Structures are given as C-alpha cells and as structure tokens.
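Entry: chain A
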Amino acid sequence: MHLLEGEKVTKYFGGLAAVSEVDFYVDEGEIVGLIGPNGAGKTTLFNLISAALEPKPGIIKYKDKKINGLKPYKICRLGIARTFQTVKIFGNMPVIENVRVGSLFGPLVGLSTAEATKVATELLEFVGLSKVAYTPARDLTLAHQKRLEVARALATKPTLLMLDELMAGLNQTELLEAMELIKQIQKKGITIIMIEHVMKAIMGICDRIIVLHHGQKIADGTPQEVANSKTVIEVYLGETSDAGNK
Partner candidate 1 sequence: MWKKVFKYSIPLTICLILAVSAVLVAGCGGGGVEEGKTEILIGASRDITGPQAGFQAYGFAPLYKAWAEEVNAAGGIDVGGTKLPVRIIEYDDASDPAVCTRNLEKLITQDNVDFLFGPTGTAMLFAAAPIANKYHKIMLCGEGGATTLEPKLAEMPYVFSVLNYSNHFQIPVFADLIEEKGAQTVYICYMNDLHGAEYRLTAQSEFEIRGLQVLQAKSIPMSITDMDPIVKEAKDLNPDVFCMFAYPNQNILFMQTAMALDFNPKCILVGPGCNFEFFNLMFGAALEGVCGEGAWNKNSSPAAAAFAEKVTELVGMGNQDWWGAIVYQSTLEYLQQAIEEAGTLDNDKILEVYRTAHFQTTAGEMWWDIQGENGGGLLPQECYAGQIGQWQSGIFEVIDNDEHNTAPFIYPKAPWPES
Partner candidate 2 sequence: MLEINNISAFYGNIQILWDVSLKVNEGEIVALIGGNGAGKTTLVRAITGLLPIASGSIKFLEKEIDKLPPHIITELGISHIPEGRKLFTEMSVHENLEMGAYSKPAWKKKHETLERVFKIFPRLKEREKQLARTLSGGEQQMVAMGRGLMSIPKLCIIDEPSNGLAPMVVMEVFKIVQELRDQGITILLIEQNVRHTLEISDRAYVLENGRVVMEGDCATCLASEHIKKAYLGL
C-alpha cells in the first residue's frame, strides 16, 4: 500500500490541461522530488493533493482512502501538510503564533494552549528560529520565512509533508542548512514530497524523482535514472542536438 497515490489525475484551466492524466505514488518514509520546467504543472499537482483544487477527472488516495474534494483543513488534519511557493505566512503575527496556529488546529485532536506553546517552542528550536520567536513574521528574511512555513507545517503533526520550492532564493550556506533540515525531518519519520529547482539539492537528498512536463509525467525513478533519461535531458535539461526533431 502506498501512502499517497494518484490515478490519472487531471486538471483543466480554461481549455488548457495544467495536469493531465498523471499517475504517481509516494511511499512511507520516502523523500520524493517533483521537478520540471516552469509551467509544467508541479504546483498545480501540489494544489490538487492538498485540496486547494479538485482534480477532474482523477482519483487521489491517501492511506487507501479517496481524498478528492475534501476541504483543505480536512486534508491537513488527515496528516498532509504543505508549504507554499510564494510564502504565505501570517505576517502580522509573532513567529511563535504562526506555529501555534499549526499545533492548535492542525492535528486531528487539537492540543491545549499550553501544550501548543510548548510544541511551538520546540519546533522553532528545531528549525532554528527560537531567537526570533516574538518578532512579527513579516520582518524575517525570506529564508527564515520559509523555515517558519516548515515549522508551521510540522506543527500540524503531518505524516506527509509537501515542500514547494523551499530552497529557491537561498544562498549556499542556507541551502546546506535547508538540506540538513529536510534530512532531520525525514528522520522524524515524516514522508516528504518536494518541488525543487536546485538540482544539487534534489539529486542529493531525494530517494525518487518525478519529472513533469506540460502537465504530463515524463519520468519517474531514482535520481540516477532520471538524470540519465533521454527524454528528461531533451525536454528539461536541454540537449543541444536535434532535440526539436523528435
């Protein structure tokens, strides 16, 4: 049984298929990378899984239960948490409050206020934001805001964590820290599916990579397999030769 499974997931915007007939799965404990050029449908797929959008047609199953059409908060309480490509933090709230929201509302059984504060403090420690716990979130740097999103997502006690371009815009040191963080999260027993452009990170930490292009899945395999896949090199990495003729 896969933790998360999609069958022929499709989504049209207007007449255009943003995601078309994508089959995918995520197994427990994995880190799965989702890559593809801009406009390939990665974020749309994320939105479909986290129920911001509803697939039409297609089925998404989580722990063998169909989850299409559920409200986002239900998905979250089932154990799927996510971050966003463009950060969506609660800017005017203190950092710790952002995380508390997660621990108060995210888990199936909400925590008491005191427990939530405790959990939030621990998580801030975990992602390395305890020093700025009481500053308004909007004053953080982009890297820290992204970490805050991770902490907030973790506070909801997820089984599956979806990271949307966590590393975009980070510098070298921050990048290494972020990779380390992801590994730490995996150690906690949380399954991860991440969209990423930074190849080094993807190749370095993913167990498996799914490549999307024009809304279609063009590859699915270990980093090595994907890097060597001819189709992927053609359409995504950009082969010099007569790629256009195929």
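Selection rule, in plain terms: all candidates are chains of the complex that A comes from, given by their letters.
Observations
One rule holds for everything that comes next: contacts are C-beta pairs under 8 Å (C-beta built on N, C-alpha and C of every residue); 3 or more make two chains touch, one makes a residue touch a chain; residues count from 1.
Because the structure is predicted, anything quoted here is derived from the model rather than measured.
Of the numbered options 1 or 2, all belong to the same complex as chain A, but only candidate 2 touches it.
Against candidate 2, in their complex, chain A makes its touches with residues 37-40, 138-139, 141-142, 145, 165, 168-172, 174, 197-200, 203, 214, 227, 234-235, 237-240, 243-246.
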